[in-house]
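Of the protein chains in this complex, all but one are displayed in their positions.
For chain A:
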Amino acid sequence: MAVSYSSSSSKEMDYGEEPHVLAVDDSLIDRKLIEKLLKNSACKVTTAENGPRALEYLGLGDEQPDNLKSSASKINLIITDYCMPGMTGYELLKKIKESSTMKEIPVVIMSSENIPTRINKCLEEGAQEFMLKPLQQSDVKKLRCHMLKFSKPCNSRLCLGR
């Protein structure tokens, strides 16, 4: 019954289908919000409540053999909260960047706190961008340029950032 807003106009979208974003946050409220924001931006969304669950989804869980291709299909972007109990967003970022299969996926870190050392640490570890919470629709729109395109080779994107 619901009309899919995504499929109609595909001006900028050469993904073939909607980009798939994995959103990680320990707060249920924030997961709901980011999910809606992303869906409003014509993205398919999967949420995870913590780092280990996110890694499992990506096929990088402790129990999973390295060569197991997860059925998670192709994730175009990972957006994660920084402050999470157990594994922080930074630690999650590191694990993703250490993975031969997943390191190409762009990772964006969110945080409610504007701490320059924290921001630099994440950017140095390979985070695409650092965003301050709470996120708004305009922030999410900007994420599009970071998303990994599978149909074309990964050229550097003409993204002017924030």
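Brief remarks follow.
Following the convention adopted for this analysis, a contact is a pair of C-beta atoms (placed from the backbone, for glycine too) under 8 Å apart; a residue touches a chain by one contact, two chains touch by 3 or more; residues count from 1.
We take it that contacts and distances are computed from a predicted model.
Missing chain, UniProt name from the options "Histidine-containing phosphotransfer protein", "EF-hand domain-containing protein", "Cytochrome b-245 light chain" or "Histone deacetylase": "Histidine-containing phosphotransfer protein".
Between the chain not shown and the residues A:36, A:74 or A:103, the one that touches is A:36. One chain is missing from the display, and on chain A it is touched by residues 2, 27-30, 32-33, 36-37, 40, 83, 85, 112, 133-134, 136-137.
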